[in-house]
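With one protein chain removed, the remaining protein chains of the complex are shown where they sit.
Chain IDs A and B follow the sequence of writing; residue 1 opens each chain.
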Amino acid sequence: MKKETAIKIVLFAFFTVVCLLILIPFYAVTIASFKPGEDLIRYGLNLKFDLSVMNFDNFVYLFTGDHAYFTWFFNSVLLTLVQVTLTLLVSATVAYGFSAYEFRGKNFLFICVLLIMMVPFEILLLPLYTLTNNMGLMNSYSAIILPGIAGAATIFFFRQYLSGIPKEIIAAGRVDGASEYGIYLRLILPIMKPSFAAMAILNGMNSWNNFLWPFMVLSSEHKYTLPIGLKTLLTPYGNNYDLLIVGSFFSILPILALFLAFQKYFIDGMTAGAVKG
Amino acid sequence: MKKKGFLALMVVAMVVFLAGCGGSSKEEGGESSVLNAGAGESATELSYWTFVELHGQHFEKMLEKWNAANPDRQIKLNVTVMPYDDMHNKLSIAVQTGVGAPDIADIELGKFPDFLAGTPQLEPLNDVAEPFKGTVVQSQLDLYSKEGNIYGLSTHVGATVAFYNTEILEQAGVDYKTIVTWDDFKKAGMQVYEKTGKYMGTADTSAIWQESLLLAQQGADLTDEAGNPKVNSPELVKALTMLKDLQDNNVISTIAGGQPDTEEAYGEYNSGNYAAAFMPLWQMSRYTNYMADLQGKIAIAPLPVFEKGMPRSYGGGGTGTVVTKTAKDVQLAKDFIAYAKLSLDANIEIWNTLGFDPINMSVWDMKDVTHNPENQFVKYFVNNPFDVLNEIKDEIQLIKSTSASPTINNVLCTVTLNEIFEDGKDVQKALDDAQAQIEQELK
Partner (left out) sequence: MFKNFLYSQKVAPYVFVLPFVLVFLIFWVYPLLSSFGMSFQKVTLGQEAQWVGIDNYTKLMSDTIFFKAVRNSGVYMILTLLILIPFPMLFAVLINNKFMWGREFFKSSFFFPALTSVVVAGTIFRLMFGEMEGSLINSLLGVFGVEPVKFLKGQVTGFIALVALASWRWMGVNMLYFLSGLKNIPDDYYEAASIDGASAFQKFTRITMPLLKPTTIYVLTISIYAGLAMFIESMMLWNGNNSPKNIGLTIVGYLYRQGIEKNNLGYAAAVGIVLLLITMVINLTQLAFSGMFKKED
């Protein structure tokens, strides 16, 4: 018994130390959000908890100041919701096609799905930019949503999930006279519900934090998402550190709240893509 | 998830999605920053991109005057401010693809040659600049020209001067007025370091203001007559060797941010860690905006030189305002920017709002404008900037801007200056390497 307690204490102490290291940046940005931006520029981001310089000015400015922060915030929320909903619906449909049928070209197409997962999206930036331009989709959210609407990882995951659903359901549906699409919509989609939560989280996180492609596509300030908007504050000609830090701090809060509420789904979602042993 | 709920969600998503698509590609600029400036219903809406928030304010002032004076040609201006790199990158893609460009944009001098490559996708501004030819500095018009066509309208001369922190200098017993040559500067700097432990100036690693001004003093340039790079010239070797010697003697030191015009450096200066900066005159606005603690302590003086009699200034930096080929109303945009950048009124406002040295030099002699006691810049500094400007008026040199300039700038600022001042690499060797690298990149 003695030995077990010792192990417990050592393990706990070890993880506490690592955990503190991980939390340091959050602590620093939290402290900084209560200090004037000028303080940050002069003394750097640090751990000093100095009540004499700390106040709520930045938060007051965040909520009442003349800036576009909450426009960006709302855009991010909207884009994430729309993107996740559409991606999940389209990907699930495709996955069902792969899972429920045998058809010519199926294997080839599925290899294409796997291949996409291995091609760095970044190399397509320039041609994709020209393409978006030619399609007249510049500066629109469609340009951000469409290329990822049939997400390879999501299709892959849904297909894995569907392979666990008995084929008899489909056969029974046909006997009852349901059409191919009716079977999918009325019988299969409802059963897939649990897998949607995990994928919603995974896609939601990616969408919420997505930067490079939206950054290239969007050019008007009122359409920026939160990461893009925050990045525009990083300019020596604006002196926007007050808003940048408090905005960064605040941008973590909603996702933290969601995370704490749906922890289990987050963790399932993140690990869902991993190949099961 | 019940079927009904699911379908409802799908419908909502689709509606929102389609709403998001509609008419999206036509809008430009942030709606939060539309300048109406007294414009009526029939006003033409123009979009304007800049990387300096204050430039937008200047345009706002000029727009009010324009709209009042031209009731039949009123303008509404959509101002979008973006970070330096992002704005130039986006603009570059936009003019290349011909879609998404604003009507009017600011392009920084260092990036300007990139936009003049090939067939410039900008409107020539010769016709609107013509009436102002006698009143503004010709070399500032040439700076943004290609093959006789003017493509950008300059904002300022950017005469480089020395900014001294008199408080530190007094502590060290140094009188900045006695600093005439770099030798004087070195002696003063060593004294400052000895007495106060502070550095006199900066060894810049991310900008070439210092190299440019030292070249200009020697009548040299970064490029030869044909515009080809020559960064391993004896003049630049001499300049950097001198700076390196200053660094070795603790007169100058590298600074966080790499040069005085960065947010980190504002903090360092504001804390009184460096006593001098050699910067174009527009650095004044950085002092007033970001270094409040130094109010009443900063004096402006001509630059030190290698030998007495050498020219004591060069025009550094700058922004050319352009009209893109895809502008909605090209003539209106051109007329407006000529008015907002070249007219006498504009030049007076450029000093009042932005604290820049205007390119219409007659403003320099208008005592009521330049010595206005209410002016924030006049109030901030120990002496009046125009007293210095008028002293060096005929000595302001220029460093050419050629198609090689962006590459030269990039190599020096990312690699060479870091090697010299951070790693102590031999000056000649570092510059030879830079020359080879630049030639390779331009191939």
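We adopt the following convention: a residue touches a chain if its C-beta (ideal position, glycine included) is under 8 Å from a C-beta of that chain, and two chains touch if they have at least 3 such contacts.
Because the structure is a prediction, the values reported are computed rather than measured.
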Missing chain: touched chains present in the view: A, B
Chain not shown: contacting residue from B:Asn36, B:Ser92 or B:Asn383: B:Ser92
Footprint left on chain B by the chain that the document does not show: 85, 88-89, 92-93, 95-96, 114-115, 117-121, 205-206, 254, 256, 258, 264, 267, 406, 410, 413-415, 418-419, 422, 437, 440-441, 443
Chain A residues touching the omitted chain (full complex): 4, 7-8, 11-12, 14-15, 18-19, 22-26, 28-29, 32, 40, 43-47, 90, 93-94, 96-98, 100-101, 103, 106, 109, 112-113, 116-128, 130-131, 146-147, 149-150, 155, 179-181, 184, 205, 208-209, 211-212, 216, 226-228, 230-231, 234, 244, 248, 251-252, 255-256, 259-260, 263, 266-267, 270-271, 273-277
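To be clear about the criterion, only the chains that are shown with their structure count from here on.
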Distance between the centres, which are taken as Cα means, of chain B and chain A, whole angstrom: 38
Residue numbers on chain B that touch chain A, as the complex places them: 1-3, 6, 9-10, 13, 16-17, 20-21, 24-25, 27-33, 51-54, 80-84, 86, 90, 93-94, 97, 99-100, 261-264, 266-267, 270-271, 289-290
Touching residues on chain A, where the partner in the complex is chain B: 38, 41-43, 68, 71, 78, 81-82, 85-86, 89, 129-130, 133, 136-142, 145, 185-186, 189-190, 193, 196, 215-216, 219-223, 231-232, 234-239, 241
